[in-house]
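Left out: one protein chain. Kept in place: all the others.
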Amino acid sequence: MASKQVLKVADFQTEVHNDWCPGCGDFGILRSIQMALAEMQLDPSNVAIVSGIGCSAKTVHYVKTYGVHTLHGRPLPFATGVKLANPGLEVVACGGDGDGLGIGAAHFVNSGRRNVDMLYIIFDNGVYGLTKGQASPTLRLGVKTKSLPAPNMNEGVNPLWLALAAGATWVGRGYSYDIKHLVSLIRQGIEHKGYAFLDVLQPCPTYNNINTKEWFGGEDRKEENEGRPLPRVYKLDAEYDPVVHSWEEIDAKIAQAMTKGREWGDKIPIGVFYKNELVPTYEKRISSRVPNYVSNPPAKQAIADTEGRPVADLTKLLQSLAVN
Amino acid sequence: MASKQVLKVADFQTEVHNDWCPGCGDFGILRSIQMALAEMQLDPSNVAIVSGIGCSAKTVHYVKTYGVHTLHGRPLPFATGVKLANPGLEVVACGGDGDGLGIGAAHFVNSGRRNVDMLYIIFDNGVYGLTKGQASPTLRLGVKTKSLPAPNMNEGVNPLWLALAAGATWVGRGYSYDIKHLVSLIRQGIEHKGYAFLDVLQPCPTYNNINTKEWFGGEDRKEENEGRPLPRVYKLDAEYDPVVHSWEEIDAKIAQAMTKGREWGDKIPIGVFYKNELVPTYEKRISSRVPNYVSNPPAKQAIADTEGRPVADLTKLLQSLAVN
Amino acid sequence: MTQTPTVNDLAWIVGGAQGSGVDSSATVFARAAAYGGLHVFGNREYYSNIMGEHSYFQVRLSGHPIRSHVDTLNLLATFDAETVFRHARNVTDDGAIIYDPGLAGTKLDDVPTIEARLRADLQTYLVARGLGFTIQDLLKSAEDRGVTLVPVPYTRLLSEVADENHIDQLSKISRMVNMFAVASSFGILGYDYEMMARALRDVFRAKAEVAEMNVRGAKKAYDLVVAKHLAFPYHLEPIDFRGERRVLMTGAQAIGLGKVLGGMRVQTYYPITPASDESEYIEANQIVDSRAPSADPAEEESAVAKEAGSVLVMQTEDEISAVTMAIGAALTGARAATCTSGPGFCLMMEGIGWAGINEVPLVITLYQRAGPSTGMPTRHEQGDLRFALHAGHGDSPRILLASGDFEEAFHDGAKAFNYAERYQTTVIHLVDKAIANSNGTMPTFDPDQVRIDRGEMITDGWSGRDPYKRFAFTESGVSPRAVVGHPGTMFWNTGDEHDEMGHITEDPVLRNLMMEKREKKLELAAREIPEGEKVNFFGDRTAGTVVVSWGSTKGAILDAMDALHAEGIKLGFLQIRLVNPFPVEAVTRALARAKSIVNVEMNFGAHMGGLIRERTGIEPTHQVLKYNGRPMSSTELAAAFRAIAKGNAPRKQVLTYGV
Partner (left out) sequence: MTQTPTVNDLAWIVGGAQGSGVDSSATVFARAAAYGGLHVFGNREYYSNIMGEHSYFQVRLSGHPIRSHVDTLNLLATFDAETVFRHARNVTDDGAIIYDPGLAGTKLDDVPTIEARLRADLQTYLVARGLGFTIQDLLKSAEDRGVTLVPVPYTRLLSEVADENHIDQLSKISRMVNMFAVASSFGILGYDYEMMARALRDVFRAKAEVAEMNVRGAKKAYDLVVAKHLAFPYHLEPIDFRGERRVLMTGAQAIGLGKVLGGMRVQTYYPITPASDESEYIEANQIVDSRAPSADPAEEESAVAKEAGSVLVMQTEDEISAVTMAIGAALTGARAATCTSGPGFCLMMEGIGWAGINEVPLVITLYQRAGPSTGMPTRHEQGDLRFALHAGHGDSPRILLASGDFEEAFHDGAKAFNYAERYQTTVIHLVDKAIANSNGTMPTFDPDQVRIDRGEMITDGWSGRDPYKRFAFTESGVSPRAVVGHPGTMFWNTGDEHDEMGHITEDPVLRNLMMEKREKKLELAAREIPEGEKVNFFGDRTAGTVVVSWGSTKGAILDAMDALHAEGIKLGFLQIRLVNPFPVEAVTRALARAKSIVNVEMNFGAHMGGLIRERTGIEPTHQVLKYNGRPMSSTELAAAFRAIAKGNAPRKQVLTYGV
């Protein structure tokens, strides 16, 4: 997109029929992604959204950027491949909680170790939506959603904790019904230099009748609040400083994020829990081995001349193997 | 083993030639496992050791109990299958750090959610031993072992953190050259009611010349200590109480374990970091659905009579599908 | 227009948006018909979507057993616009369409879930007839062909029900339109409403009040349609079938029942369409009643039956975990299985290899669906035969079974464990989306036909002087099997090549012996398994044209053969049930003399056709393939066979019918 025209949200929307259930929290996340991209005026041709499999993963078909809808549990390695081959791209990975924390948990852990400069968004609805409501890894022990025949047998994992333990350098949580806030989080996540992980609380009205919009919104707590809903979700305020300003601070900031991240039940914080730009990105680490990596990355290298002759010159290598 | 004879360590040793490198830290772990089993006087026929793939995973062939040497990264689900089909068995899973935290990390995370009553030991040597010394997920960023052509590109994960984030209800760390302590940890891990995770610092003299026995032992710190080695490894003392005594304590105890678990460098704690028996084991959870699960588990159920006729009676099920 | 009435031979479709209750209306319809002794076959089609995309159920009813769906329908029950748009053209000229007159003005473009290709196709159709693009227009084109239009004012009926039941919002009972559609159908078909009432009470067993409200509400639609006195040529009449105990179930249920009866006590799974239905059914019934071991219930019960059994159903974090956990369980002696579809099966390769080299009795029920990759997750295909046959690196033995219908699926579900334990090997039970999601009536299964054979198993301790050898070399290749936890039979497992104790070896001589040992078990299986379990042959043994196929195409092939028989076209049909070890002799014998060999498969690559040639040298002369995600209908197959019989068929026919 050479032209400098101003991009609107509509420019990030496709015509594809959206087949999520009415009232699905995914709509808010989709909208927020589109708004964030528009707000940032990103060139759609320079953005790739990479998803796994699940209701959430269909997102890419609704966003007008390069869209890569991959395999169940694998958005992170796919996205890593895209980003590292062409570090000039803005890459956003996304998918469900089952996708990212169940089948994909090995990539979740090991992506933290790499710190590739991209954003990963989990649509956290407590269930396997697209396969009809089985318990996902974030659903807590003993919870019985309407889709389950009996209370959940497994304990839930805390995605924020896991991300911190894995080494993510930016960790946030949003709520799919607070779009303005979510847009800002997505934007910050994209702008963060390094691997950013964003957990989004996403009601699934079809299968999860426990963590609903009403529940997050505290509709059941009117008595405690003079007849008005008393939302469970609240925003981290200015007093909470997630930023690691120096190496010495890391321990304390992680501990702070862990403690904050454990809050649940009547108080569920959203916002940025942790941000650390001291850790070198993977791109930087590669550059220490390949100095011109960023300016001449794999996707941009010429490999042949106009006659199709390879550009690579093996002379030195062959020399080292020569016997005369 | 109907007889009541006293079992010795030798009773847990096979004749199989051990082909680890001289000086490998694995020997200490093997020995400790054998000693713990002997100390506990466990019936060898009632114990199953389940390993992944790697130098460490060869352990099972050297221990005279049922030994299941499985696939790279998969000891946990194999072990879970063994244990849940026959909850009367003592099951110990083990394997390398690459095995458990790289390729196997999804099982690592999800085993925490289950809390099956077994012990999982990681032989933590910072390298992929059996494939010749590539960096493993616990090796820290920028470290260059002699087996690496250049400093490590990935950040290391902290196994204790990950285990806590995953929900393990017993988390410990041992050192392969402190056998007495390690035996006690293994014993405690086996005795713990729930899923116990034990990280064992295991020098690999062949490939990891950074985290060596000498380094752990502080041989390089003689100057600071009047000419005597100043060990980096130290034991958690009685003041450190890892036990969760009530539900209210959980947050604090986890935070304590996380903080303690971050220590590294000149002070590396070993011992029990966290212990929580309030969380019901998976076996208990199953029993809430299948009351006689423990007394009549899958492996013990008679499925046929002497003529080979199935014991299962489908009458009621077929009745519910009948149309007359 | 006077027509000869067609009694008890009907193809009916109900459709609607996913999540709007299409399934339960089809179940009520099918059960009600089955109560009247009618034979039922149902085929379910749906998108990979939770709400809003189109799904439908074709239910065929007949006075004699039927096993397939057909391309046309006689009665279309709709309550939304999309269903009319999608199916109206396939209603036979003498058929009828039940619809909501309130939707008459709905335009094609108002339905966003209709694909561009289909939209264009419908437009062309309507334009060619000089019509506009509304429901009204399409219905007119149907009426012009002779189709009876049956408007049912759903909203009015709903209001009445709401009023009578003091319900404030219509939306709360909007799903009742489903039952209006079913009741209208029965009204037009002249079928006793009591049957439907009974079916409603059965389906809504758990909520008696809802059931009764539906019984009363649907009756309104029934009465309304009856009052129209339509001259509809299709009638349903109850048949006396007291002599036979009959059930109505899906294939997934049949397989689940077979597995539980066959002694399965651990089932692991990770959710995936269409496989998880089975696991969920088993989990919902995980406590297993135990019978007295004696056939005579009067006899004293033995200890064996004292306690209820149970199936441990484990939802795992992925399919790698599912297969390895099942193997772990199998090592302890529990009959254990896992159950999946293509993408999940992809993750089981290493597990299969490990089970193979360790001779673990592992059962995998593989519900094939349309691939490659995510493909069409809710659509049908038999595309995994070759993959299953060669799954995993290197050469390791496995048995492959393919079931052709519900009853085979039930028995194979149990038998798989016998094979797995007798030959100490992996058994892959190949089924598919069509069999899983279809339902039908059938004589109830006779559990007494099922026998459990655990093979050579050590159950009473080890008294041998030499230490027990799990992988002892024997004549047959089978080593007596002990299980983890058995006293004194300690052994080791490893994915590495191993010695008789199970310890790692790289000795070239032992290696060869072990490879040969493992393979010998398959040779044994090939010798021992009776021919009747390897193949079925139907139809004329002397026919010049022999159809060969495997799996769920069976029903449509048999129905097509019946149809052609009436036309004087005689065919033979070789159904291959044991895919591996391949029944070389039986297949060669059945095909050797045929002039035309027609290979029928629901896949692109003609997997079985290739396998037959590889193993017997015989090359099918004709291919009849389908890969658009919809199962083969007997209509299409009959046409394809007819063309072959008449000698004017190409070597390869690709069937394309699909809605």
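Quick notes on this structure:
Order of writing sets the labels: A, B and C. Residues in every chain begin at 1.
In the analysis below, a residue touches a chain if its C-beta (ideal position, glycine included) is under 8 Å from a C-beta of that chain, and two chains touch if they have at least 3 such contacts.
Bear in mind the structure is a predicted one, so any value in this text is a computation, not a measurement.
Among A:G23, A:G81, A:P151 or A:G217, only A:G81 touches the chain left out of the display. From the set A:V9, A:A150, A:A252 or A:A299, the residue in touch with the chain omitted from the display is A:A299, counting the whole complex. Checked against the hidden chain, the listed residues C:T6, C:T505, C:N536 or C:T588 yield one contact partner: C:T505.
Remark: the omitted chain is touched by one listed residue; of A:Q5, A:S246 or A:T315 this is A:T315. Contact residues of subunit C toward the unshown chain are 47-48, 115-118, 341-343, 345-347, 349-350, 353-354, 356-358, 368, 370-379, 381, 383-384, 386-387, 389-396, 494-497, 499, 504-512, 515, 519, 603-605, 610-611, 613-615, 617, 619, 627-630, 654, 656, 658-659.
The chain not displayed touches subunit A at residues 1-2, 14, 16, 43-46, 48, 50, 53, 58, 60-61, 64-71, 74, 76-86, 88-89, 106-107, 109-110, 286, 289-290, 292-293, 295-299, 301-318, 321-324.
Against the chain not displayed here, subunit B makes contact via residues 17, 19-22, 53, 55, 71-73, 102-103, 105, 128-132, 134-135, 137, 149, 153, 206.
Heads up, the rule we're going with is that only the chains that are shown with their structure count from here on.
With every chain reduced to the mean of its CA atoms, the largest distance from subunit C is reached by B. Measuring from the averaged C-alpha position of subunit A to that of subunit C gives a distance of 38 Å. Taking the mean of the C-alpha atoms as each chain's centre, subunit A and subunit B sit 31 Å apart. Inter-chain centre distance (subunit B to subunit C, centres taken as mean C-alpha positions): 42 Å.
Listed for subunit B are residues 106, 109-110, 286, 289, each touching two or more other chains.
Among the residues of subunit C, those in touch with two or more other chains are 317-318.
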